[in-house]
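Missing here: one protein chain of the complex. Every other protein chain is in place.
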Amino acid sequence: MAEKVRVGVIGVGRIGKIHIENLCYGVPNAEVAAVADINVNEAKRWAGKFGITNVANDPMAIITDENIDAVLICSPTDLHAQQIIAAADAGKHIFCEKPIANDIVKTKKALAAVRKAKVKLQLGFNRRFDPNFQKIHTLVREGALGEVHSIKITSRDPAPPPISYVKASGGIFMDMTIHDFDMARYLAGSEVTEVYAVGSVLIEPAIAEVGDYDSAVVVLKFANQAVCVIDNSRKAVYGYDQRVEVFGQKGSATAYNKKPTDVEISTEQGVYTDKPLYFFLERYMDSFRMELCDFITAVTSNEEPPVTGEDGLHALYIAKAAAMSAGENRPVSIEEIEQSALTP
Amino acid sequence: MAEKVRVGVIGVGRIGKIHIENLCYGVPNAEVAAVADINVNEAKRWAGKFGITNVANDPMAIITDENIDAVLICSPTDLHAQQIIAAADAGKHIFCEKPIANDIVKTKKALAAVRKAKVKLQLGFNRRFDPNFQKIHTLVREGALGEVHSIKITSRDPAPPPISYVKASGGIFMDMTIHDFDMARYLAGSEVTEVYAVGSVLIEPAIAEVGDYDSAVVVLKFANQAVCVIDNSRKAVYGYDQRVEVFGQKGSATAYNKKPTDVEISTEQGVYTDKPLYFFLERYMDSFRMELCDFITAVTSNEEPPVTGEDGLHALYIAKAAAMSAGENRPVSIEEIEQSALTP
Amino acid sequence: MAEKVRVGVIGVGRIGKIHIENLCYGVPNAEVAAVADINVNEAKRWAGKFGITNVANDPMAIITDENIDAVLICSPTDLHAQQIIAAADAGKHIFCEKPIANDIVKTKKALAAVRKAKVKLQLGFNRRFDPNFQKIHTLVREGALGEVHSIKITSRDPAPPPISYVKASGGIFMDMTIHDFDMARYLAGSEVTEVYAVGSVLIEPAIAEVGDYDSAVVVLKFANQAVCVIDNSRKAVYGYDQRVEVFGQKGSATAYNKKPTDVEISTEQGVYTDKPLYFFLERYMDSFRMELCDFITAVTSNEEPPVTGEDGLHALYIAKAAAMSAGENRPVSIEEIEQSALTP
Partner (left out) sequence: MAEKVRVGVIGVGRIGKIHIENLCYGVPNAEVAAVADINVNEAKRWAGKFGITNVANDPMAIITDENIDAVLICSPTDLHAQQIIAAADAGKHIFCEKPIANDIVKTKKALAAVRKAKVKLQLGFNRRFDPNFQKIHTLVREGALGEVHSIKITSRDPAPPPISYVKASGGIFMDMTIHDFDMARYLAGSEVTEVYAVGSVLIEPAIAEVGDYDSAVVVLKFANQAVCVIDNSRKAVYGYDQRVEVFGQKGSATAYNKKPTDVEISTEQGVYTDKPLYFFLERYMDSFRMELCDFITAVTSNEEPPVTGEDGLHALYIAKAAAMSAGENRPVSIEEIEQSALTP
């Protein structure tokens, strides 16, 4: 491999643009060698800002490019699995936005191709790279909290997505809670064995019409007896609410929301501080850069990436179990989901 | 009735002593006319501090005393129901520590006696009178948070009780979570319809031997579609953890722990504040006085007490449902519990 | 001395009433044997609530009463010195509201009488007994912060007093900052040597007309080289602002304001908490009880009271120096004030 990892970026939408900027300005040992998007003009415009001249409209131009060491897959979800397979077959290392697919069988096929090709695959569960959650993860791993007894994850969006998005996303557990499922696994140091979920529509009636929920509570049981509770809402009027609490034998650690400033105002009406940072772009900006740094390091030092395809598969199992639990009003074991995926 | 409500206190243990002191020093329009305890010497010692001379060893001496307007029942739980019935029959107003009984049928009989005698009965769910939780209750009732979507209650003790207590208490849901069940009902403004509970033994193996749990997570569904999550632990090394969060359409309100001081210390090691107030006596001291003030007011102004016997019965239903849910690993409806109590 | 210290209370105004209630309900080993006030009817009304029957209109009735061990002087300031002298001559221990007098010579005469009679004299600098400030004092005394380098005291009232009060009070440094001067000495563990003060009228022009300030900043230099900065305002629209910060070689400790609840509310408008407790009665309620407990203990165990007449004299020196400094726009040494008081 050359001195720098030559990266090709597939998909220059919102997240693709952020990744390109980070690779150019904030990730050591990487260079963006090419980008591809069906909207080739917009891709050229963005690439031009960073002096990137190799712009294609066909992702295969990148995947088959011998000068490219690694690809970033930022295309729509339904293309992820096939592009992973193609890239793996071409011997490229892969960073892919989550999820690999909304389907277990498809996901497994992609993982098999990666294993066979012995390339790296990192999944875009960026929240693991957030400084707040990393600190808690470190505390858990180093034993500062003792054995983990319970985890609480609060995850609320500032506003519901367009109904068109909800229709295609696979549902709240697949598009929103899936980040929390991964966070739970990341923090617990143990695998989820059973899921109980409650879903309701309290905010946007149109969401009920497409068969989804806008509010949810999920309880996860882990193999080590820890329990995690997740609460989700599509709409918190005060902004993006992203908190985590881990309680263990030796103590508790809580990550509060990040805010634009640390200013407190006292008036006749009360004592005020800022609302949380508005949404994921503001809240998790650091994490988007850090996940790429770690991906490039995994490639250059030939190590296991910090978030693997298996992590994606496990989160998918949990999401499937949650959807089934909410629909059937009963706890659903992960084993049941795994088994059902084996049945054609 | 005389100018002041003449109160007889039955049971001069830890909580009885607190009530006597509060009635003498902090509750307007009340006077302690008599106390009774089988340990009559200790009762005399405490009563003497407040100039109370009428001390008996038999509670019936109080219940049948024509000079007494109201009784405080602070005896062991298994005596509550029969003393409520005797007091009601004697026309006394009643303040009773929770629970009325660990048994639904017994509880209903006590409530029937109260209804028949048309006396007041207030149950000792003191946490409703805590300033933090009262503020949140007021916000909900006044609509400041809009429709309630979810409630989170964290309730952790600093240390597990003696195993002898656990054996007799009826289990964690009956002796500990029951306060949280009442809090959930108090804050939700709606009735619980279904319960899902997870119980585990993570702290004290001896607790498993007597068939109880030391850690629990409970999910409550309400008639108005709100969902409440309660997490309990018998042992938080940092002290008594008593927090509540209500999330609604218009915002969220969180009650944090109360601490001895508001001092923050910055050293080379970090930035420190106090641990929470150690346990319920420190944390809820105000609420023990306030519940009696409101009881006395209910008596003097002939109003419904702020916590009724029916509130006790509902909390008992939820506790029974939680125990069944944890044991059978399935959601249990309150209706199922109510029905089963009707079957002889 | 009898089992309990028999206390006579002189002056049944706002603070006298609080002291009577605390002595009856919250101070062990004390009993209120008599009270006196020129408004004898109001004194009888309040005393009656606590079963106190010995009510006089002449304070000398208390001072000369052989059954009385100690007097609480809660009369107007201009009577303090003469009542201290009379009580000392009669062999009574004395708790006196601050200040002893606005005049140094008068103050010294009262202290001389106390010394001669060998009775206890405690001055009502109640803030020393506030749990926040006590914690910081303990940290300093135990060396947890190392050598003290600087102290910051913020002390702002919610609203200015009536202009009639300002006229008679001796000025902002004498009636308001004097508490902060005592706090500074209490925390520094060293004596003030020099004072620089700035006074201005930013809130209430009528205060300028009577020759006083409504806003002030004072810098104190201590013998141990520490420096204290005090900032005062007669009007903080958000309520009573009472904070202290001590910075030393090994760290810093800050006491924030106390609030009615620990509830945080998040809405579309922002994240807000309670305003501070409104004023000194709410904020310092605990301290009023604790100072009497310690006074009674000093009497019963024949120890030096925790706040002495000398403490009052030192605070008075500082207040005089501050007033001179603000008027003449120069640093003024305590020595200069002490010397000038010796000159007839």
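Details
Note that the chains are named A, B and C in the order they appear, and that numbering of residues resets to 1 at the start of each chain.
The rule is short, and it goes like this: a contact is a pair of C-beta atoms (placed from the backbone, for glycine too) under 8 Å apart; a residue touches a chain by one contact, two chains touch by 3 or more.
Note that the coordinates shown come from a computational prediction; the quantities given were computed from them, not determined experimentally.
In the complete complex, the hidden chain is touched by one of C:Ser252, C:Ser287 or C:Thr308, namely C:Ser252.
The chain that is not drawn here is touched, among residues B:Ala144, B:Val237 or B:Met285, by B:Val237. Residues of chain B in touch with the missing chain: 236-238, 241, 266-275.
The missing chain lies against chain A, touching residues 24-26, 131-132, 135-136, 139, 144, 250-258, 260-268.
Residues of chain C that touch the chain left out of the display are 147, 149-150, 152, 154, 156, 196, 198, 200, 202-203, 215, 217, 219, 221, 225, 227, 229, 231, 233, 236-238, 241, 247, 249-252, 329-331.
Definition applied: only the chains that are shown with their structure count from here on.
Spacing of chain A relative to chain B, judged by their CA centroids, is 43 angstrom. A separation of 41 Å divides the Cα centre of chain B from that of chain C. Centroids of chain A and chain C (each the mean of its C-alpha atoms) stand 59 Å apart.
Multi-chain contact residues of chain C (touching two or more other chains) are listed as 266-268.
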